[in-house]
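Structure below; questions to follow.
For this view, one protein chain was removed and the others were kept in their places.
== chain A ==
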Amino acid sequence: MAFLDASLIRLKETISEPQAAIRSAGRLLRESNYVEARYVEAMVAAYEQHGPYFVISPGIAVPHARPEDGVIRPAVSMIQITKGIRFGSKANDPVYLIFALAADSNQHHLELLQKLSRLLGKEENIIRLKKATTLGEIQNLLKGDSI
């Protein structure tokens, strides 16, 4: 189980299109072998089929697919987008932070979501994640917040 490990974070992405952004966050999971390549495409397909329901907080998208779509081990990756992207969410566009979830169906999966929920339940953390310019800033935040 991996929660925003160094290899799972990318800052200052200059993408402007939702599908490309989902693929970019998914690629981090793929490259570290947390998911199969087909999982990344399943996340994109979920967006195309069901719309931006996973844009669940102002400026934040949490794309994911089903465990059976190719999760190898549970993990969460993050990309920070310099210029917000419109996913079509009336309530929560534009999106600046994308957290791709690789969720299996066991207990670790719940722990990951609890960590994410604790992290993003605090407005000040979201501001720091949006403004961070180095990996070190994010790691300090994750260490300091008893997440």
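Brief remarks follow.
In the analysis below, a residue touches a chain if its C-beta (ideal position, glycine included) is under 8 Å from a C-beta of that chain, and two chains touch if they have at least 3 such contacts; residues count from 1.
The definition used in the following text is that contacts and distances are computed from a predicted model.
A chain of the complex is left out here; the name its UniProt entry carries, from "PTS system IIB component (L-Asc family)", "Thiazole synthase", "Cell shape-determining protein MreC" or "ABC transporter permease", is "PTS system IIB component (L-Asc family)". When the missing chain is restored to the complex, the residue among A:Gln19, A:Ser32 or A:Asn92 that touches it is A:Asn92. From the options A:Leu4, A:Ala21, A:Leu116 or A:Leu129, the residue with contact to the unseen chain in the full assembly is A:Leu116.
Not every partner is drawn; the one left out touches chain A at residues 46, 49-54, 56-58, 60, 62, 64-67, 89-92, 101, 103, 109-110, 113-114, 116-117, 120-121.
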